[in-house]
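Every protein chain of the complex appears in place save one, which is left out.
Order as written gives the chain letters A, B and C; numbering starts at 1 within each chain.
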């Protein structure tokens, strides 16, 4: 399929994006976000279990707006929209630093869509009905390779049971089920496990990022019903879903980076030192411009990769890894400059920049940072 | 041996260095250098054989001043000074972008000193008597590994003959003999070969750098007398000499980089644009400051490495590779900024900066650039 | 939203493809330089002006200019012609300063007579144009130009010294920024089209570049008399007219009709090819993960530039109208510079070998390209000035000067 020049970003996608942006800026302006996630710094970092810091009511509205069902095929009850639309929504989530299970649900959707089984359709139906999900496919070492999992699926007659621990599970405390990868006799299987299923224990991590939660999820002889076996051989599905996973996180990175850029530029306009606005000084102006150039590169590559997935290009993985590499590096740079150029105030809890800084450092590493993506690209070029 | 805090850079070394600096600034100011190496740009790059562009008379004075015999042991007719003194002289050669066989002769001396044989002593005696020399140990691929050579030494009875080609031989047309590495039955041998010996053909390269010459040296059944066999097993000598080789080139890099720094800073003081001297603008000031920081790091590491060689530290190779890595990278950066910040004039042949730019790009790669040194360090740390 | 071809445009695109397919010229005896501004021999000049002339005759050059000035009288055809020439990989158009800078300026600021007089021979490459803005004392700060224009009846007397005038040795005309008054920095400037071939008092001298190559020139004016009808727009409007020129110059970095962005992707392909053919240890330089990481970094930047140009035409994905267009020049030229520097690192010892050395990797193109890259990061607004422009015009930061 040839690629549309406009990345497939047409009127529908623009409308969706514009309304999402408006909704989030109306319902979650940054002062409300700060109260939500950073209102009490002691609680944020010192309590035994970090607070969830998210607004369930807002989440319900998001579900009603249909953001979680965008990419679900129409036959499974979704809107069947393109990855480019998913990317646009993820970008808005990043711009608002939205605390919610939206990103993991979009990623779980991408995996389930690739699995193409009755169990997958049924799980997609649950998402279409408003449930949130997260993938649980990472081992304790934090390997991003889909072959690496610490969970084992054992077969005994017709009964499948899962044992082991999935680590670095995103927003685990906000979702109702997990899509779990586990080693089985055919390789790597994919299984749907309810968060409240017997034998499942969610052990929250203490993390830096205030806008999400993360956990180790333990499985102790968790029985998997036959209709929750998404795939006995699920490696290919995971691999095919990888470009979408990367694009979704890259888009989140781009949206948040744009907020960081604009906020830093704005500060450079209003803050005066040595009788000039900060932006007068090239030591301030030029790094901000460099950040803008980085962000624009990442944004362009992200939409291009989304479009390659949509047009089923064989090179979609190359495009997506380029996008994630560019977005991770762009975020790392604007993180660094947004704090530095805000000076003393940028170093404080009361300034908003740290909320984005922390989300971005998390996103930067998630599913592999720039170095990792480029090492994968080296095998492909 | 413990290391002196002053790197062993005492009064004698300071006197030597100060007199060398004065001698070169008196006898080879930059306008004279320009006439010597870049006076006629057509000849420099378009004639069949590049002109040598060096002043034989100046070279004779340098020999008389004893710079080439600094590191030769007193018993072989030299001054027996420390590597830190050699580094100081190499730094001054770099500062003046001196076209001469000084650097290769200092490097050949380091190799011969490590070989510790009668033939080596005899060759050192020739250098002490005023001859210039260069090592010929690099293959056509430009490998910096001492095990890689395209020259083969064959033994037939008592007669040794060399065949093959040494590539990237520095200042080949300015020296009277080569120290050649060749594969033999014991591994890698080292041999002294006169530049005008039968069977030796010097094929000059056309190179970018205007301040030196480089050639492939072909050996066709070149007969080596027994008293010119420096070592039948010379690999260890080459390895032990490596830190000195690297320190000498690093010092040359530092000296030239300091010239580039000061020249660029000076231009930023006198050139006015937008009603301010260029240096007013942080887009000019800060890169120059960054270059200074890089250069100071390289300089400190170079003297530290020289001192480690002098105090026979086992870690001398680590120190020398750190120095060469830092010096190569510092040079690459100031090269880039010296041209860019000189603007239009920096892009012209008539501006002096290109002479140093080209010497530095050559030095940057010589015996391995920063990436190469760090990959070697990775094996050692 | 991406522009879609109208039926007329689609037909024209088809025409371009067919014509370019049928009329691709044989390569010249000696390899062409990378860019028009590097052309330095009569042979290349003849070859390339013939080619542009043919393209003009076929309607591929000047397609959007009015017919009465030698154009095709169409709309949105220029972009298509450029895209197709770029795709076809045919030689670049030689009158690059004329097409990219002089023609749009004349069209915008010229009198009817001036448009009739200058545009057609420019489009047809019958008359080559060069640019006279920079001076030894006025580089980034163009408005400090000191070349003087003194009114003398119906004439002006020009005295001064212009530098970096690419193509001046072949040019009949120069767009000239001169100072008629010292009372005001900006309003003291007036803009002319000056005849420089066989003109008494004009001396064109080649400037030698850092590479040893020519291509740039300096042009000296000593009591040169030019007629007042060679003045473009009003007296004192020189800076405004120059801004029109420079706006187009920046666009020209995207490569109007001259291969353009292709240079970047070719550079990256060349880099990968160099790494894969350069022996290193038991393998090649491509097997060195650190070098490979650097190569892939620039490959990502190159693809990013391509996708940014694509995004620049999708209205819904643009944050600010000038944000992407104003980036093109600095992003492309710094990318070319960094790519060439990495090429030298890959070549290692052999990066010392220059263009006439038979063993030089890629005929010495990496050190040559690296040195030439500084022409690109300095000319047409240094990277430093470009960053000021981006910070000020796009992000609204305070002016730095």
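Please note the rule applied: a residue touches a chain if its C-beta (ideal position, glycine included) is under 8 Å from a C-beta of that chain, and two chains touch if they have at least 3 such contacts.
Computed from a predicted model, the values in this text were never measured in an experiment.
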item: Visible chains that the absent chain touches, using the contact criterion stated earlier; value: A, B, C
item: Absent-chain contact - pick from A:191, A:219, A:281 or A:303; value: A:281
item: Listed residues A:55, A:92, A:131 or A:209, member touching the removed chain; value: A:209
item: Option from B:268, B:316, B:351 or B:366 whose C-beta touches the chain left out; value: B:268
item: Residues belonging to chain B that touch the chain removed from view; value: 4-7, 9-11, 13-14, 17, 258, 265, 268-269, 276-277, 279-282, 284-286, 288-290, 292-293, 296-301, 303-304, 319, 322, 325-326, 371, 374-375, 377-378, 381
item: Positions on chain A contacted by the hidden chain, ascending; value: 41, 44-46, 138, 140-145, 167-168, 205-209, 214, 216, 273-276, 281, 283-284, 332, 336, 339-340, 343-351, 354, 357, 361-362, 365-366, 368-369, 371-372, 374-375
item: Residue ranges of chain C at the interface with the undisplayed chain; value: 288-290, 293
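Throughout what follows, only the chains that are shown with their structure count from here on.
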item: Far-end chain from chain B, centres as C-alpha averages; value: A
item: Chain centre separation (chain A, chain C; CA means) in Å; value: 42
item: For chain A paired with chain B, centre-to-centre distance based on mean C-alpha positions, whole Å; value: 53
item: Contacts with two or more other chains, residues of chain A listed in rising order; value: 281-282, 286
item: Interface hub residues of chain C, defined as touching at least two other chains; value: 384, 387-388, 400
